[in-house]
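Every protein chain but one is kept in place in this view of the complex.
The chains carry the letters A, B and C, assigned in the order they are written, with residues numbered from 1 in each.
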Amino acid sequence: MQNPTIVLGVIGADCHSVGNKILEIFFSGEGFKVVNLGVMVSQSEFIDAAIETSASAILVSSLYGHGEIDCQGLRDRCIEKGLDSILLYVGGNLVVGKTPFDEVEEKFKEMGFDRVFPPDADLKQVAAFLQAEVQP
Amino acid sequence: MQNPTIVLGVIGADCHSVGNKILEIFFSGEGFKVVNLGVMVSQSEFIDAAIETSASAILVSSLYGHGEIDCQGLRDRCIEKGLDSILLYVGGNLVVGKTPFDEVEEKFKEMGFDRVFPPDADLKQVAAFLQAEVQP
Amino acid sequence: MLKNKKIEMTEFNSIRKEVLTAWPTGKDVRLEDAFRYQRAIPAAKNFAVAMKNALDRGQILLQPRAGVALVDEHIKLLKHLETEGEADLLPTTIDAYTRQNRYEEAARGIEKSIAAGASLLNGFPAVNHGVPGCRTVVEAVSKPIQVRHGTPDARLLAEITLAAGFTSFEGGGISYNIPYAKKVPLEQSIRDWQYADRLVGLYEENGIRINREPFGPLTGTLVPPFISHTIGIIEGLLALEQGVRSITLGYGQAGNILQDIAAITSLRELAHDYFRAAGHSDYELTIVFHQWMGGFPEDEAKAFSVIGWGSVVAAFAKPEKIIVKTPHEAMGIPTRAANAQGLKATRQIISMLTDQRLFDALSIRQEVDVIKHEVKNLMDKVLELGRGDVAAGTVAAFQAGVLDVPFAPSIYNAGKVMPVRDNEGFLRIFQKGNLPLDNEILAWHRSKLLDRARAEGREISFQMVTDDIYAISKGKLIGRPK
Partner (left out) sequence: MLKNKKIEMTEFNSIRKEVLTAWPTGKDVRLEDAFRYQRAIPAAKNFAVAMKNALDRGQILLQPRAGVALVDEHIKLLKHLETEGEADLLPTTIDAYTRQNRYEEAARGIEKSIAAGASLLNGFPAVNHGVPGCRTVVEAVSKPIQVRHGTPDARLLAEITLAAGFTSFEGGGISYNIPYAKKVPLEQSIRDWQYADRLVGLYEENGIRINREPFGPLTGTLVPPFISHTIGIIEGLLALEQGVRSITLGYGQAGNILQDIAAITSLRELAHDYFRAAGHSDYELTIVFHQWMGGFPEDEAKAFSVIGWGSVVAAFAKPEKIIVKTPHEAMGIPTRAANAQGLKATRQIISMLTDQRLFDALSIRQEVDVIKHEVKNLMDKVLELGRGDVAAGTVAAFQAGVLDVPFAPSIYNAGKVMPVRDNEGFLRIFQKGNLPLDNEILAWHRSKLLDRARAEGREISFQMVTDDIYAISKGKLIGRPK
């Protein structure tokens, strides 16, 4: 089996670059083909990159609190562009303020994300989920 | 009017002496005649001292957490011994553990204390209460 | 080509026209009105004055970060930090859309926040609220207030907030681009910040001193001091050239206390060197220290310790200002309660340590020797009283008050010794009771206490002891008179 391609990026007007660099290094190390769009990535940039590289998953980060606004509609746009079955993961400090994680998870699952992660997500575990869930 | 006499002490098996020394110095400075029994004072020692010195008030301290057990019955004993109208104040860390002060106050008022004070009681205020409430 | 040269007024004015039309609220800004408004602000609310005073008095001022979407909520937040949190200086942290000049998205954020009944923006969208909205904020508070953001092109933001009475403006052409933006050319951001600095210079020339603060910590993540120092000094030079006169250079805690103290010391010295070498002399330089700017522990107890450690370092390094984190740092924008907690925890440390000097091996050795000397005095006497037997000697010593424990309740304790702190917070002896301390040591204790008495303008007295007993729970180490 070929190494699955994943698209990484920090959505919206968000400049937090440290976690993004860590994610790139980590997932490359785990054998994924990583396409890292860096910080301040718009929804269409994510989608274009995913189409161009035939990616199996998009990993969206949001740290700065505007995640709720920035992520709305991403799933619909993916479907519009023919990315019917692409995996959508999202993680970071997704909402403004300290909030019980269940609430955050529910909110983002409703928006169409397959998995939602807190800042202290176990990355090994995330890699395992990805391996299991990407379409061959 | 003569300076009112008050009896001070730390009840039970309680050895916390620092606050007690502060109270003695403070109330003496405010013009009260202070009879300080120190730490580890039993209920009968309080009552005997009050009778002997014709005190107008007993100020009970309890810091170590056993206040609830140690203070029970003090009002009844006072009445038994003829101290019908003596003022009873109590203060300190009166119960085991951090507890909302309302609950503590209610508990000790039910036991027959006239006033109940938290550790950060304003001592000037306490002196004013005493001045106003002692029988001439 | 980009030059470190004062922008000429004709050029400034032509740029200005464009700047003010970038969003409708820009048209409210009129400089003459702004100057009049600023001149009416009392000195007690001027940020530059506060920083200068801190420098003169050797104080460390506390400032939190805080900003929410709506004016009323923002005011409530700031008032809480002012009263409950006892902040010395107030912030207005700007939201991330405004930082990118995305005022339409900010407008949507405001609407959604109103609808949700909670702030969905990570800061205060000052441009959208315009001069009137910002003035409502400035007028509601009683402490000097600063704009804190992360905006590569902050020209309109500066126009609006300075016209609204803010007296300090954070940022710089490097520090608010490189860590905050992805695609803004550095040349562009430096130019745009020259504009902001020139605007501050105009206020200065009209008798209004506005404080400027380059953002020292940069990415907040493992930045060695010499890198951020260099950038800070450059931004300082750029600002001075445009007529800025009150400048606060920043540094983010690196974690090793030695390096951090050396960093604060060197930043101050270097900046003066470079500023003077560039021909500047008429300026006020102050230093701000940022508590740990990297990733925080999620556990609040642990976060408190990170906050505490930053405060300890500040207490020894003596910057004029410290920017305070909160126990929610790792989780999200703090509640106002958490924000006040960060301030209280910081205050406790800064106050507890305020009288302590940087220690070194030599003075510790000296104190070690003193203690050894004192113990020998007592021990010799104990053994003498016990005729060589320590147990018997102890009983006799307590009887004689040769051993005497302050504040002990035992009737077998003489209770004659009265300790008190000296002027640096060392515990010394006020009343020796029967302690067999020799004259040399006693005279030494006495002289230490006289230092304190002099500093406090009062006699050595029992009141000092009482004050010392309460001190730590009141956030001090030494119980000074009010």
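What we mean here is this: contacts are C-beta pairs under 8 Å (C-beta built on N, C-alpha and C of every residue); 3 or more make two chains touch, one makes a residue touch a chain.
Predicted model only: the values in this text are computed from it and were never measured.
Asks: Counting the whole assembly, list the visible chains that the omitted chain makes contact with.
Replies: Within the full complex, the chain not displayed touches A, B, C.
Asks: Write down which of C:N53, C:N206 or C:S266 is the residue touching the left-out chain.
Replies: The missing chain is touched by C:S266.
Asks: Given that one chain is not shown, which residue among C:S168, C:S246 or C:N413 touches it?
Replies: C:N413
Asks: Of C:D56, C:E139, C:E367 or C:D438, which sits in contact with the chain we cannot see?
Replies: From the options C:D56, C:E139, C:E367 or C:D438, the contact with the absent chain belongs to C:E367.
Asks: Write the list of chain A residues that the hidden chain touches.
Replies: 15-18, 20-22, 25, 38-40
Asks: Considering the whole complex rather than only what is displayed, give the residues of chain B touching the chain that is not shown.
Replies: 12-15, 17-18, 38-40, 64-66, 68-69, 93, 95-99, 119-120
The definition used in the following text is that only the chains that are shown with their structure count from here on.
Asks: With chain centres taken as the means of their Cα atoms, state the distance from chain B to chain C in Å.
Replies: 44
Asks: Taking each chain's centre as its mean C-alpha position, how far apart are chain A and chain C in Å?
Replies: Here the centre of chain C sits 37 Å away from the centre of chain A.
Asks: Distance-wise, how many Å sit between the C-alpha centres of chain A and chain B, to the nearest whole number?
Replies: Averaging C-alpha atoms per chain gives centres 65 Å apart.
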